[in-house]
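Following: one structure in C-alpha cells, then a few remarks.
Every protein chain except one is present and positioned as in the full complex.
To keep things simple, chains are lettered A and B as they appear, and every chain counts its residues starting from 1.
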Amino acid sequence: MAADVHKKKGWEVPNGSLVPTDGQPMERSESPTPGLVQGTEPGAGQEGGMFVHTRSYEDLTSPEDGDVASRSPEEGRGDQADQTSMAHISKDFSELSTQLTGMALDLEEEMRLSQENEMDLSPQTARRDSARSEKEDEDVTMEAWRMHQKHVFVLSEAGKPVYSRYGSEEALSSTMGVMMALVSFLEAEKNAIRSIHADGYKVVFVRRSPLVLVAMARTRQSEQEIAHELLYIYYQILSLVTWTQLNHIFQQKQNYDLRRLLAGSERITDNLLDLMARDPSFLMGAARSLPMAAGLRDTVSTCLQQAKAKSLVFSILLSRNQLVSLVRRKDQFLHPIDLHLLFNLISSSSSFREGEAWTPICLPKFNSSGFFHAHISYLEQDLCLLLVSTDREDFFTISDCKHRFQERLRKRGVSHALLEALRTPFYSVSQVGIPDLRHFIYKSKSSGLFTSPEIEAPYVSEEEKQRLLELYQYLHSRAHNSSRPLKNIYFTGPSENLLAWVTSAFELYMCYSPLGTKAAAVSAVNKLMKWIRREEDRLFILTPQTY
Amino acid sequence: MSRGCYLALCARPVQFEKANPVNCVFFDEANKQVFAVRSGGATGVVVKGLEDKNPISFRMEDKGEVKCIKFSLGNKILAVQRTSKSVDFLNFIPDSPQLEYTQECKTKNANILGFCWTSSTEIVFITDQGIEFYQVLPEKRTLKLVKNQNINVNWYMYCPESSVILLSTTVLGNVLQPFYFKGGTMSKLSKFEIELPAVPKSSKLSLSERDIAMATIYGQLYVLYLRHHSRTSNSTGAEVVLYHLPRESSCKKMHILKLNRTGKFALNVVDNLVVVHHQDTETSVIFDIKLKGEFDGTVTLHQLVLPARSIQPYQIPVAGPASVTNQSPVPCKLYSSSWIVFQPDIIISASEGYLWNLEVKLEPVVNLLPDKGKLMDFLLQRKECKMVILSVCSQMLSEPDRGTLAVIATVFDKLNHEYKKYLEAEQSYTMVVETGQSRGNPLLKRPVRTQAVIDQSDMYTHVLSVFTEKKEAPHKFTIAVLMEYIRSLNQFQIAVQHYLYELVIKTLVQHNLFYMLHQFLQYHVLSDSKPLACLLLSLESIYPPAHQLSLDMLKRLSTANDEIVEVLLSKHQVLAALRFIRGVGGHDSVSARKFLDAAKQADDNMLFYTIFRFFEQRNQRLRGNPNFTPGEHCEEHVTFFKQIFGEHALMKPTTF
Partner (left out) sequence: MAAAAGAGQEKQLAPALLSFFIYNPKLGPREGEEEKKILFYHPNEVEKNEKIRNVGLCEAIVQFTRTFSPSKPAKSLHTQKNRQFFNEPEENFWMVMVVRNPVIEKYHKDGKPVIEYREEELLDKVYSSVLRQCYSMYKLFNGTFLKAIEDGGVRVLKERLEKFFHRYLQTLHLQSCDLLDVFCGISFFPLDKMTYLKIQSFINRMEESLNIVKYTAFLYNDQLIWSGLEQDDMRILYKYLTTSLFPRHIEPELAGRDSPIRAEMPGNLQHYGRFLTGPLNLNDPEAKCRFPKIFVNTDGTYEELHLIVYKAMSAAVCFMIDASMQPTLDFCRKLDSIVGPQLTVLASDICEQYNINKRISGSEKEPQFKFIYFNHMNLAEKSTIHMRKTPSVSLTSIHPDLMKILGDINSDFTRVDEDEEIIVKAMSDYWVVGKKSDQRELYVILNQKNANLIEVNEEVKKLCATQFNNIFFLD
C-alpha cells in the first residue's frame, strides 16, 4: 500500500523535526519547567509508562500484518494464536457472542448457512436486540437521517454492508455499493480515494483490506481525525474476530456477509462512536487516570500486583473509563488504543455488572492475530477489574486472582479509602485558582496519561459539552497537521478563548473566557503548569507496577 | 426695445417745479439737493433732497439774481452767491442770529467762480485766481480765512464723497490741481496733466469741464476724462480715460474704456460701473474696471461688458390730485437734451422737473452675457447680486440651457473664491478680537458680508436641493454636479457641511449606486461626522456594508465611543462592545445591566455567562465581592444565571 508508506512518512516529518527544535526558546519563554524533555514533564511516570509509546495517531495507520506481531515482543504468542485452529477460534467466538448476545452461533454452520440462503438476511435482523431497532427503522432518505452529525459505514470489498451507524444496512446496501465502486474505480488507476469535501461536511474513506470504512461527518474535525476514528472502528472489529481470521474468512468467501459474525456487536461499535464524541481519551491517544492520593494508589497497585498469575499479562482497575491502576508484565506494554477498546467493551454492556465474565478478545495493536481472554468483574459500583490472560483455560485461576486482590485490599484496609476516591472521580477547575480558566486537558506524553477537570458551567448542556470537545479536536488537528504542525495556537472565539501548546514532552489544551487577555493567558499557562506539577502524584500514576 | 435694458431710472424720482424765467433751479451735489428759487427767493425757495421726504421751504429778500445757492452739510447755514465778488450767508441754526452776512473774496479783482461746502461750517471759494478756505462763525456772523492759494483757474470741480476739489489751470486747462479738505485743513495734492487727443494749434482752453468727471469706483477716487474721437489719433472712437487719484502718491492713468463710437456722451458711475450715455443713439453702455481687460503695460483697455442698450422706458407718473382724472401716464423722453447728468448717478431733467438716480438691473444682464464665468465675475461685484447669481446657478443646472460640467465647475470656483475670502476675513477678525489686539487699532472692523458671499446653505437651499428634487437630469449628471461643488469647496479649503454629503448619499441611494458611495467613503470624500455616521447606520437594512462604514467613521471621530458601544450592542455584539470599551479603558464605569440585557437578548447562554462572569470579577476587583449591588439592578440577571448554570456556578467571594 503506497498510501500507507507515504502517510507514515508524511507524519513522521513533523515529529522528526519536533525533537531538535524543542527544548528551546519557546519553552524557555513560557514553561515553568525549562527545557522539559520527555519523561521529565509533569505526570511522567518513573520507569517509563505502561503503554506502547504513542505520539499522535500515526501508529494507527501502520498496517496490521505480521510486522505488528514483530513489533510486539509477543512473537511466540502471535504464532501460537495463528496456530489456534479454526475450531478454537470459533469456540472462543461463540463464547464471546454468548457474552454479547446471549445467543450461540457456530461459525462453520454460520458459513454454510450463509452459502445456502445468500440473499436472506432476515435471520440477523430478527436477532438484533432492541437497542438498535429504532436506528434500523430510520428512513435513510429522510432529512433527519442526513442531518446526523456523523455517519459511519463499514463494507466489504464485495460492497456488502458490514455496519452502518444509522439506518439499516439493507436500506443502505446500494449506497455502499456506490462507495465500493468509487474506491475500486480509483484503485483501478493505481490511485486511492481519500475524501470528498462539500459545504458543511466531508466524506472520508479508509481502506483496510478486506474492509472499507467510510464516514460522513458534519463536525469540525479534520480528515485525519475522522480517519483516526474509522480506524478505531476497524480495530474494534478486529478485536472481535482478529485480523488473521478476518482475512481468512474473506479469502474463503469473497462476498461473505460479515454481519453474521458480528451480529450483536453493533452496540459495541455504536458505543465506541458515542464515546469518541464525548471522551477526549481517543483524541489524546492516552488514558485518563482517576485522581487519588498517591499513597492509596500505590497500595492498590501493590495489591493488584501481588494478585498475579502465570498467564496474566495485564491487570487493570478502572472506574468510568478512568484508570485507577494498571499492572503489566515486565516486558509487555499495552497500547492506549487497545486499552480504549477494552474500556469501550466494558462501558458498552451492562451485562458485565453482574457476575464474572470470561471473554476472548483480540488486542489488535498488541497482536492482531490472536485472542486474549479477559476476566471482567465489578468489585463495586463503577469499580471494574479487568484481568487479561493468555490462557483461555485459566478462568478459575484468574477468577481467584480477583478474590486475592479484594482480600488484600481488605487486609490493607484501603477499600474504604478507595470507595471515597471513587465518590469524587472528578475535580473542579476552580481548584487551580485561575478565574478565567474554564477547562483544560494536559497530556504527559511519556506516561500516555492525561488529566482534565470536570466540565462545568458554562458547558452544562450536552451540546455545549460536545462543542467543547470539538474545539479541542480542532486545536488538536491544527497542532498535529501532518504537513504543517504547529507548536502554539491561541484562538480567540465568540464563546471562549483556547490555547494549545504542544511540545515533545507534553500537550496542553486550555479553554478560558473570551474576555481573557493574552497576557492573562500566558500567566495562566504558567500557573496551570505549576499546579499540575504540584498535583501530579494525585492526577497521574507515577509509579506503575509490573508483576 | 425694452428687451435687456439693464439701466433704469429710479421709480421714485425727486420732483420739483420745472425751470422757467421766474423759477431758477439749482442742484447741490454735496447734499444732493434741488433748489427751486422763485423770483430771486422773494416768493420762496423750495429745497428737495433725495432722502428727506418733507422739503425745506423759506423765503428770502430778493437782492438780485441768484448765481448759486447751497446749504452747508446738515442744512445749518445757507450760502447764496449773487455777485462775482461776494457770497451771502444765512444761519438756519435754531436761535442764532437770523440776519444775513456777507463775505467778499480776499483776492483783489478776482471773480468768484463758485463755492462749495466741505463741512457744516467750512466753505471754499473758488476764484479765477485761486481758492480761499474759510471757516464760518455763524453766531458771530463772520468768516475766518483759514488758508488761501493763488493760482489761475479756468474751472473747478468738486467731489463731495472724497471732498476733493479739482482746478483746471494753465492756458490749455489740461493741467489739473487737486486739493483735499479734511478737518479744517486744506492740502494740496500733486497736480497732473491730462493728455489731450491732439496738440491744439492755438493756445486756447482745450479741456472743458464737461469732459471731466470725478467719482469713487471700488473705493478709489478716479478722474474720468471723456476723450473725444479725433481724426489725427487713429482711435476707433471716443474713449473714457480713468486717472487714479490717490490721496498720497501722484495721479496715474490706469484704465481706458473703449466706446467705439463718436458723438455726445455723458458719464455716470453706478454700483462701481462706469455708465456712458450716448445721446445720438439714445443708448448707454457700461464698463467694469474689475473685469479683465487687455493690459499694455501701463494701462488696461476695456471693451464694453454688454451690448449698448437704452435706459428702460420710463413713464412719468401723473402728478398728485390729477391722477384721479385717470390720464394714462406720459412716457418720458429719454436722453433729452434738457438732461443734466451729475456724479455719481444723478440725472436731472430741469425742463420736466425731475431728479432720478440711475440704477443697474441685473436680471437682463444674465441673458446678455453668455460667458457664465464672465457673468459671475460681473455679478459678484454688484450690490444686489445674490438672488440673481443663485438663479443663474439653478438655470445652468437644468434644461434647456444646461451648462457643461466645465462651466459649472468654473462658476462654483468663482463663488467659493468669494466665499473663502469672506471666511478668511471673518476668521482673522475674530482671531484679532479674541487675542485682544482689537484695542488701539481703529482700522479694524468686522468684515461686511456682501451679497456676493454665497455660502453652502444658500447653495443648498436655493439650488442643489431643488435640483436633486426634480429628477429631470440623468443621475450621472446630478452626482457629477454635487461632486463638482464638493470638489470646489475642498479646493478652497472650505469645510463642507454634512447636509451636502447627505444630499450626495441620498442621491446615490436613490439610484442604488452603493458601490460608488462605498468608494467615496473609502477615500474620505465624504468627511466624517456623527450625523453622517447615523445616516449610514440607517442604510444598513438596504446596504449591509453601511454598518462597517459607519463604525469606521465613529472610530475615526474618536469622540464617539459611546455610540460605538451602542451600535455594537444593538447588533448583539456584546463581546465586541466590551472588548472595545476595555480597549479604551472605560470598562470599570460601564453599566453592568446594559451589557447583561444585551447579552440576554442575544439569547446565547455562553455569551451571557461570559458577560455575567466578567462583571462578577469586576465587582470582586472593585469591591472585593463578586455580588452585584442593588444599585446595579441586576437581580433578574442573577436569577436567570442561577436558573441556567445553577447556584454553584456563581463566583465565590475570594476572601484573603
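Just so we're on the same page, a contact is a pair of C-beta atoms (placed from the backbone, for glycine too) under 8 Å apart; a residue touches a chain by one contact, two chains touch by 3 or more.
All of these numbers come straight from a predicted model, not from anything done at the bench.
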Residue among B:N20, B:S57, B:Q522 or B:Q601 that touches the chain left out of view: B:Q522
Candidate in contact with the missing chain, chosen from B:R579, B:R618 or B:H633: B:R579
Residue touching the undisplayed chain, where the options are A:V152, A:L231, A:A521 or A:I541: A:A521
For chain B, the residues touching the chain missing from this view: 404-406, 409, 476-477, 479-480, 483-484, 486-487, 490-491, 515-516, 518-519, 522-525, 527, 545, 547-549, 551-552, 554-556, 564, 573, 576, 579-580, 583
In chain A, positions touching the absent partner: 2-3, 5-6, 9-10, 14, 17-18, 21, 25-26, 28-30, 146, 151, 175, 178-179, 181-182, 185-186, 190-201, 203, 216, 220, 223, 474, 478, 481-494, 518-519, 521-522
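Throughout what follows, only the chains that are shown with their structure count from here on.
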For chain A paired with chain B, centre-to-centre distance based on mean C-alpha positions, whole Å: 93
Residue numbers on chain A that touch chain B, as the complex places them: 430, 435-436, 456-458, 460-461, 464, 494-496, 513-515
Of chain B, residues touching chain A in the complex: 575, 578-579, 582, 604-607, 609-610, 613-614, 617, 644-646, 649, 651-652
